[in-house]
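Here is the structure we will look at, set down as structure tokens.
The complex is shown incomplete by one protein chain, all other protein chains being positioned as in the whole.
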Amino acid sequence: MKVLGVLGSPHKTGGSAQLLLAALKGAEREGAKTELVSVYDGEVKPCIGCIHDEEPQCKFPCIFEDYGKIILEKIYEADGIIFSTPIYWFAPSGQLKNLIDRMTSLENMVAYGEPSYLEGKVVGAISVGADEGGAWVGGYIITTMTSMGAIVPPWGIAYSHKAEKAIYDNKALMDAINIGILTARMIARLKGIPADLTFVYDIDLLETIRKEVILKLGLITPGREDYGKRIVKKSGI
Amino acid sequence: MKVLGVLGSPHKTGGSAQLLLAALKGAEREGAKTELVSVYDGEVKPCIGCIHDEEPQCKFPCIFEDYGKIILEKIYEADGIIFSTPIYWFAPSGQLKNLIDRMTSLENMVAYGEPSYLEGKVVGAISVGADEGGAWVGGYIITTMTSMGAIVPPWGIAYSHKAEKAIYDNKALMDAINIGILTARMIARLKGIPADLTFVYDIDLLETIRKEVILKLGLITPGREDYGKRIVKKSGI
Amino acid sequence: MKVLGVLGSPHKTGGSAQLLLAALKGAEREGAKTELVSVYDGEVKPCIGCIHDEEPQCKFPCIFEDYGKIILEKIYEADGIIFSTPIYWFAPSGQLKNLIDRMTSLENMVAYGEPSYLEGKVVGAISVGADEGGAWVGGYIITTMTSMGAIVPPWGIAYSHKAEKAIYDNKALMDAINIGILTARMIARLKGIPADLTFVYDIDLLETIRKEVILKLGLITPGREDYGKRIVKKSGI
Partner (left out) sequence: MKVLGVLGSPHKTGGSAQLLLAALKGAEREGAKTELVSVYDGEVKPCIGCIHDEEPQCKFPCIFEDYGKIILEKIYEADGIIFSTPIYWFAPSGQLKNLIDRMTSLENMVAYGEPSYLEGKVVGAISVGADEGGAWVGGYIITTMTSMGAIVPPWGIAYSHKAEKAIYDNKALMDAINIGILTARMIARLKGIPADLTFVYDIDLLETIRKEVILKLGLITPGREDYGKRIVKKSGI
């Protein structure tokens, strides 16, 4: 059971990195093997839309020999994928969007008589910013992923406005951990292994994972203004 | 295995009704018991946001005694829900939105120490219009549903711009049938019953269901300008 | 110069009412005559999509004799419209959506050889919630309005997550006041009257309008946790 975290941020220790790491730690507790890659760790050339060329070449693997290709291969091999992006103007970062555009090479296998290579994979989405747009970003990513054939688990999006303090945003942190847990459990269920798909409220787990993330990323503990709020799952209304 | 179709259209035989019926017929082939309800068949009072009152009453069942309540009960009892709405200005119809707002009563059980009553249900979305907006509408609905705890199956959204001729839009029809099939199969898989989650291309099935829908809704067979196109799953790029 | 405020909330003194009132007070300072109506003050029947009937009747005035019709007439007479809605699942309230659907009767005059009755009106959008979705809601409303022929002024959307404390959300309050000011100034400019379209930072104006809104709505002054923050226009990145 492999869960891949795809980071869309140039900041290695920022809010979207923090919540992604927390999600992966959630998945690990469910027995998943995890890996984290960042779209900023190498070149991700922009898609050239060759699917509309007279002789389309859009199939896996994508024609470009760059870091994007390496990430696409990891996506291909994963059972679950968790995207985490900074909110850049109500949308994923352009660099992550380049990768998503290039994922067409996985989906477009349908034009070659095969299923989409995303089909049946389980996908969640996290976004972090200092301003609005998290729901729009998360909604955008899962809409694209279901349109490539992926499955969205319960509570499949999480977001925070706390920017580099996202790790202290209890609601967002609990949501992110659940994306990890529920992605892993959904993979298990699809493999026929019993697993509960109920949202997990567990303050001890939250504190433990928070500490692990802080330690791992070398975060300096800031003022605690957002810390210790009661964890409540807020309704969207 | 119960799959509920929720129609958001005032037109009983229009495009969104046609594709919803096709989806339900897809689900029936997988052994689901289905039912179709329309938000226009009775009053659906607008949500009054009592969740923000000093003494919130937002829990299931919703306080209003109207047709909306009856639909909410059917949603509660279903294993899967397929929404189908006309595209009214890039969004679901206001009447369907009223129902979605009222679904807060199901989700907000989390404030009463219970799981969301949507948790683990499988949900897909269909939208039909004469203009743009289908992806936005579908994306909106599944974003809201995952945020209430529901699961989105592979290929969870379908849309057509063919308005009242949607039943002759082969791509959209195949997509809608798959929403029915894959919703039912996802429910089965979650119950531990083996079921393939691959997109189904089956021109015979498509033609059979098309005829059933035309017969059931009493549609007059129009000119065939959209009919008989090769079924291809088009990439979003 | 008439600016109409359309409230989409059942709460007369809630966050979306607060910021809408603030926006209208901004517009009044620029010489506009303002009025505030709420979609919850009467019945707004859902649109029945008669535009797709064999004999379409979709023209102004809309066929329904209800409170929605009265609001549509006020929209018709206004030079500017400011919508303010609670964020109900990342979207306007269903009741407001019903009104927006019914605004088709104004726009669809294009089918009768006239310009859209929205053409050239100036429109802004405010949204308030306890959770995410403000950018999505605002974006949705202005996308629909430009597609009906309206003009969006600079900084045409504002949002707050402070729910019933939105009046103490300085950034959102300054944004809302600017929607009022800039809507009025844009109307003036279009009439050939000189007017500056620069975002107004004015802490005195903000405090004055805040007090007026609190007094007008009879708000009890809450704890000041959000009060007095430095006003900064935050980038969306």
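The first chain written gets the first letter, and so on, giving A, B and C; residue counts start at 1 in each chain.
One rule holds in what follows: a contact is a pair of C-beta atoms (placed from the backbone, for glycine too) under 8 Å apart; a residue touches a chain by one contact, two chains touch by 3 or more.
Remember, predicted model here, so these are calculated numbers, not experimental data.
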item	value
Options A:F64, A:W89 or A:Y201, residue touching the unrepresented chain	A:W89
Among B:Y67, B:Y88, B:Y168 or B:F199, the residue in touch with the chain that has been omitted	B:Y88
Residues belonging to chain A that touch the chain removed from view	9-11, 14, 40, 44, 46-49, 52, 86, 88-101, 104, 130, 140, 143-144, 147, 163-164
Chain B, residues in touch with the chain not shown (by the definition above)	86-90, 129-136, 139, 159, 161, 234-237
Residues of chain C in contact with the chain not shown	47, 49, 51, 58, 101, 104, 107-108, 110-111, 115-116, 119-120, 135, 138-140, 142-144, 146-157, 186, 189-190, 192, 194, 197-199, 232-233, 235-237
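Heads up, the rule we're going with is that only the chains that are shown with their structure count from here on.
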item	value
Chain connectivity with chain B absent, coordinates unchanged	one piece
Farthest-lying chain, centroid of Cα atoms versus that of chain A	C
Distance from the mean Cα position of chain B to that of chain A, given in whole angstrom	26
Separation of mean Cα positions, chain C and chain A [Å, integer]	35
Centre distance in Å when chain B and chain C are each reduced to the mean of their C-alpha atoms	31
Residues of chain C touching at least two other chains	86, 88-90, 130
